[in-house]
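Just one protein chain is left out here, and the rest sit where they should.
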Amino acid sequence: MRRRGITIATVLAVVAAAVAASLVGRAAPSASAAPSASACMKVKLGVLAPLTGPAAFLGQEQLSWVQYAISSFNKKYKTSFGVKQGDSQLSASLARTVGRQFVADKSIFGVVGGSTSQSVISTGDLFKAAKLVSVSGSATRVDLTSGKNSTFFRVVPNDSVQAPNIANFVSGKLKAKRVLVVDSQDDYSTALAPAVGAALKAKGVKVDTGSVAADATDFSNLITTSVAGDTDVVVFATQTASAANALSQQLIEQGKKALVLGTDGAYSPSQYKPKHGYVSSFANDLNFLPSAKSIVAGYKTFSKGKTFGTFGPPSYMAAWVIMNAANNACKDGHATRGEVVTQVKKTNVPSILGGNLKFTAHGDVAGAKFYIFEITNGSYKNVA
Amino acid sequence: MSEPNAPPLEGPGIGKDEWVARVEARTQSGLPGEIRRFLLALPPWARIALIAVPAACIPALTNNGYFLQVAIDTSLFVLLALGLNIAVGWAGLLDLGYIAFYGFGAYGYAMLASGHTGLHWQAEVAIPVVVVATALLGFLLGLPSWRLVGDYLAIVTLFFFQIFLTVVNNGQRIQLPFKKLEAGLTRGPNGISDVDPLNFFGWHLNSLREYLWLAVGAFVVVIGALYLVNESRTGRAWRALREDPLAAEVMSMPVNWLKLVAFAAGAGIAGLTGTIFAAEQGSVFPSNFDLALLITLYAMVILGGVGSIYGVVIGAVVINVSLEVLRTPAHASWLFFIGLVLVFPVILKSWRLRGLVVAGVIGFGFAVHGIVGALWSGGVDGSTTGEAWIDRLIDNWVLLPNDPTVIGRWAYVTLIAAVLGLTLLRGLWRAAAIVPVLYLAACVWENVLVLQPSVARYIMLGGMLVALMAARPQGLLGSPRVEIV
Partner (left out) sequence: MDFIAVFDNLNWDSFVQLTVNGLTLGSAYALIALGYSLVYGILKLLNFAHGDVFMVGAFIGWGVIGVLGGSANPIVPVWLAISFMIIAAALGCALLGVVIERFAYRPLRNAPRIAPLISALGVSFFLQNSVLLLFSADFKTYNTFDFSGGTLFLSGINWGPLHISLLRIIVIGSAFAMMGLLALLVYRTRLGKAMRATSFDREAAAMMGIDVDRVIVWTFFIGSALAGVAGVLVGLIFSQINHFMGFNYGLKGFTAAVVGGIGNVPGAMLGGLLIGLAESYSFGYISDVWQNLIVFSILVAFMLGRPSGILGRADIKKV
């Protein structure tokens, strides 16, 4: 009885293994059979972004613009690029799983993303080992382009550009004497806020610092404690535009004269509408750029009238850069992921954000700058 | 399978309660009973091998990194669920701080072996140190359980979880008194990103395959140990503690000590899992350890059957693999229909009814689709994302409006109300009401849930917890508890 049980167990184990083998085997051919030098017919771009979850608005805007870029590029160059969605849900470990999925799918020749610096870090070594190029349209943390990830590029300037930009504006144009710099306890703001603070101190401005939770809605204690009567500006490093809005209202409530300057995460003409305030942005807003009229109109038709801010257009450029490189690599009839990386390095294409897009040796965009907008009664105007 | 059939049950045997006999007769009949009997007849090591061997064979079958990653994640979940089962399933203590131990293990390894602190300990030293430290932490957190029971203990452990998250998330502001770290204790929300791969006596684990084997190895060790503990004095004492702490104390069991050991053992397993996780990911972030992970783990333990080792393993595998499948909308449709097929027999008892209802749902669907299509073409214009034949079929069966945003919201709320109402109906009324509800469920699934897989998965986990508690609190493999008054 006992012995037979063991025999059956062994048989069952083997059967289970065989079933697993056949299942996996059926799913695997795309991974193992397809040659890496494909015929350039069914090339896809992966999009690594938070398509659902707390930052879904960001990921969805990026995805939509990538799809628009693909459709425009295919029309222009008679190519047949496709897209594969990878939802990171703003989680680093999930981004890594999605990264594995992209690496294993040999039809993917480039990745647009990751959207956040964390997802870039957690996928960096995977993409590097697979020689898979990734171009981000929104990750701005400085150390991503330290040269460690040779296949990572970004089409937006990094925070080392933003911090001095804000400091110059606050001390120069606004002539602020005392500034409160607030971070919101997430990866984005805890890197940016100290940099802004240091840059302001270097200009001789008196700097106070404060910190609120990432999902805070009550800033009244912060205002009571840290905003002095002579504080001129509150620089708020946040990824939540409505939080910047609430902060500016609660400042008024307590009768403080300080104005809010939101960093690029707060950029949103629909959610951040103070009576008077400022916001920084890593890209010019196409909605206000006369030269971008046709592209905006094209996008509105393509997306059936979706609105957008500053997150989408850079991802359009990121997708364009990859497709352009893949197209060049494919000129001889076949391409490898390595060739695409080489081609991306040589990128020199006109950008919808103005000027020509080129990369530095470490993958940063050359000659990048940040933009600052002044907001009066909710309407935006580019001032620097 | 040529097992001899169990002798027919005619009334209770000697010394057997009639009710117990009836339950046994019900659970041991048919194919499930057959499988159950077969599994129970296996020696424990064979049962473990039945799980571990196929898992360890996966790398031989595929070198697709994605599949291997999912296999590793699943193994880690199995380990975590096994650890949680000790406190929750065996000792009956609701521990909501469990993820903090997992995080502590991951951060512990990241501190001992990374460029962050400059220490690069070998794994054979680092892992035992981390596991022991985590177990000690579990011991400490167990201390309040001396004074607090039930809800109060749950909330104190939940606070502990929150405190852990606050500390790691703001750890860049903390400095150790004896060693200055450039970026503070934990680098805060930026996480520690240069964690060493595991390195046992100079053997570097640097492929997914090796990590999978390591995880499976850890599983074998842990489950073997748990099996022994469960059969031992301590295991029996824990169960006694769970069923009635007071009676256990009266029987002169060291109740407080038992609670502490349960906490510490679970914490140790979570710490071990954390080290493997940190080394495999090569980085740790505070966002790796969130509330959703805790709920997912609870769902795994509850689905499989609180207190049953193998149930917990099955729960973890089923849930993690389903959640992974759910990520691709085309596969999610399959999952939904398979799920329906599995749930169906539970709701309806007779085969005739089942057949009638299936036919009814299919017919009802085509009828509604036809009518709506004739009245309002916008209501059926959309299409599913998939290309397979089943997707084409669904396109012509489910209502897929052009723009499902607003209609989808109402349909979702209606569906919840309808399902709740369904539970109040009995007999034929229920069978009749099932038809439109099922069809509505299919519509909501295709229009709303499939589009937001990450949200849909959590909605289903939450709903599953409630439904299981109401309908089958013992889970799939747990044994029902009989309240004797």
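By letter and in written order, the chains are A and B; residue numbering begins at 1 in each of them.
We take it that contacts are C-beta pairs under 8 Å (C-beta built on N, C-alpha and C of every residue); 3 or more make two chains touch, one makes a residue touch a chain.
Only a predicted model underlies this, so the values are computations on that prediction, with no experimental measurement involved.
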item: Residue among A:S80, A:T224, A:T307 or A:N356 touching the omitted chain; value: A:T224
item: Given B:L94, B:A248, B:V313 or B:L335, the one touching the chain that is not displayed; value: B:L94
item: Options B:F159, B:W257, B:W376 or B:W429, residue touching the unrepresented chain; value: B:F159
item: Footprint left on subunit A by the chain that the document does not show; value: 53-57, 185, 208-213, 215, 217-218, 220-222, 224-226, 228-229, 240, 242-243, 245-246, 249, 252-255, 271
item: Footprint left on subunit B by the chain that the document does not show; value: 88, 92, 94, 144, 147-148, 150-152, 154-156, 158-160, 162-163, 166-167, 170, 173, 246, 291-292, 295, 298, 302, 409, 412-413, 416, 420, 423, 448-449, 452, 455-456, 458-459, 461-466, 469-470, 473, 481, 483
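Everything below uses one rule, namely that only the chains that are shown with their structure count from here on.
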item: Mean-CA-position distance for subunit B and subunit A (Å); value: 32
item: Subunit B partner contacts - residues on subunit A that touch it in the complex; value: 1-2, 5-6, 8-10, 12-13, 16-17, 20-21, 24-25, 27-28, 31-32, 52-53, 56, 87, 89-93, 96-97, 100-101, 103-104, 117-118, 121-122, 125-126, 141, 185-187, 190-191, 211
item: Residue numbers on subunit B that touch subunit A, as the complex places them; value: 1, 38, 41-43, 46-47, 49-50, 53-54, 57-58, 61-70, 73, 169-170, 172, 188-191, 193, 277, 281-283, 285, 287-288, 290, 327, 452-455
